[in-house]
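My questions will all concern the structure given below.
The complex is shown incomplete by one protein chain, all other protein chains being positioned as in the whole.
This part shows subunit A:
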Amino acid sequence: MLLRKVTQSPAICSTVFRLQPAITGAQRQTGAVVAVQNGRFYASQAAEAVLDKNVVGSDATMTAEKLDKMAIVESKSFAVNMFKGQISTSQVFPFPSVLNEEQSQFLKELVGPCSKFFEEVNDPMKNDALEKVEELTMEGLKEMGAFGLQVPADLGGVGLTNTQYARLVEIVGMHDLGVGITLGAHQSIGFKGILLFGNPQQKEKYLPKLATGEHIAAFCLTEPASGSDAASIKTNAVRSPCGQYYTLNGSKIWISNGGIAEIFTVFAKTPMKDEKTGEMKDKITAFIVERSFGGVTHGPPEKKMGIKASNTAEVYFENVRVPAECVLGEVGGGFKVAMNILNNGRFGMAAALSGTMKGVISKAVDHAANRTQFGNKIHNYGAIQEKMARMAMLQYVTESMAYMVSGNMDSGATEFQIEAAISKIFASEAAWLVTDECIQIMGGMGFMKDAGVERVLRDLRIFRIFEGTNDILRLFVALNGFQNAGNQLKSLQKALKNPFGNAGMLASEITKRAKRKAGLGTGLTLQGTVHPELNHSGELTVKAIEQFGAVIEELLLKHGKRIIDEQFVLKRVADCAIDLYAMVVVLSRASRSLSQAHPSAQHEKMLCETWVTEAHERVMQDIKFLRSGTSKQIFKNLRAISAAVVENGGVVSPHPLGF
């Protein structure tokens, strides 16, 4: 994963340290700055910085206007802004309703037949036992059009929008994740590249057969030595001297549909001349590779813990001749293609998993409502009630995130990568917890194959690993957030070069920080945006966002560029970001239900309030921990323990018995 470096704001840091201890008369003249004279750390430092005579006047030509423009390459993404302690509501409130009458009607008509197929024809237990999707089912899915849901209708597909696709994928997720991955590996990532980056010729050539399922597709990125570190792949494609084709060599592992696909989206290193330096560099290029090109072979199906019905195999490319027309996107632009494909498909996972959770929760309910122990139905006991409630909340959040992200995508949003990553992390972990708890509620029955839940748990495990491991995605969320926050600080730094021209802006920034530090609100509020009945939850969320923005800045100032390596910190930052996004998403959904007076509105209000209260606590705790001195020591200890265990090749402490 290519992690862009976080910028540091040297000007602020350096000016902060070039303190003029005495407060001069000039300060009193700089209007609003005076208001914040309580000697709070940031206020005084920044105020002093304003006065630093070395800085003033150096960039006097920088007018306030120019600066405003710079500062406002504002992102609409909620997540990006939350890292800056700001609330951008345009993408999150109101909860997106992106389907028009016709699309809604059409979707409703699709849900019935799709559900029916999965209830009556598809046999998940059989698929799991055979470690293959049954022939009849595959045929049925192809006839049903399930292999080309997002291919435009004029090329033979169903032409669904992201939201419509999410709704159908939810049905698949509810019944059979093995089939879900077979379909997803094919269309969500396998040929998504052609949809996103293909030229008209490529689309016309490949999409029709892919849409009907005549050809199956696969996404080939991972190699034995390159998993999370995707940029380090070794498969290479060398351009022929005549320029007409590339020769592809390499091997990919764990490719879903690898054994049954005809069309492969393959990522390989292509040697390219750097225009500036003239030296040869290896850059990744994406290729559409047909099995019929020759030289493409695959290994036997891997034996897995779950999603057994989905074919996973190694794919080998030996001197495969790939025509130059098969380059997908730009030569050398393959990394971007890969990341965009994965980013584009992530909402699908959250949607599918929200369906899985629904299915599993009904099984748990069915058991809890009918099982009698100690003279009562077990759903009357607190222990079971807590489990059920938590399961319901996790499902509610996941579902809300899935449709928030898909709604944003359908509305034309271009910045949703943080939210998509958050939804993948949340959904995969929530689904695991919910299914695990379902088995717990069902007791011994849950452990038995026939109940059908243990299969779901086994199927779910991979979701925390593939398509970007949750650990990497957490780093991505945190670092992406830091980068944006860092840019904000950068523009502040520029403002500091012309403080008098930007006195207003600087003053408000200073005030904001001082207020935040003092625990006072900075004027941000969600009142008027959320439904009045949710005002309290809205305020909790705002407080959490304000403190989050503050701690992000503190961490940036403390670590600068080295924040990239502080993974203990990054993980906790990401956890906060996930909780905050979750809070906002349920506030939005519950607000909508209340405004529309849904019969379930009061129930949703309860889900929302409970979630927000607990998430707020978690976020505040994490922030407190990150600010504390203890955290430094704990991280140090964790690092040391790990080093010792690694050095020892295992557990270090000797056996309590001495042998």
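The working rule: a contact is a pair of C-beta atoms (placed from the backbone, for glycine too) under 8 Å apart; a residue touches a chain by one contact, two chains touch by 3 or more; residues count from 1.
Just so it is clear, contacts and distances are computed from a predicted model.
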> One chain of this complex is not shown here; going by its UniProt record, which of these names is it: "AP complex subunit sigma", "2-epi-5-epi-valiolone synthase", "Electron transfer flavoprotein subunit beta" or "General transcription factor IIA, 1-like"?
Replying inline: "Electron transfer flavoprotein subunit beta"
> Who touches the missing chain here, A:Val92, A:Leu110 or A:Ala368?
Replying inline: A:Leu110
> So which bits of subunit A touch the chain we can't see?
Replying inline: 105-106, 108-110, 112-114, 116-117, 121, 140, 143-146, 149, 153, 158-159, 599
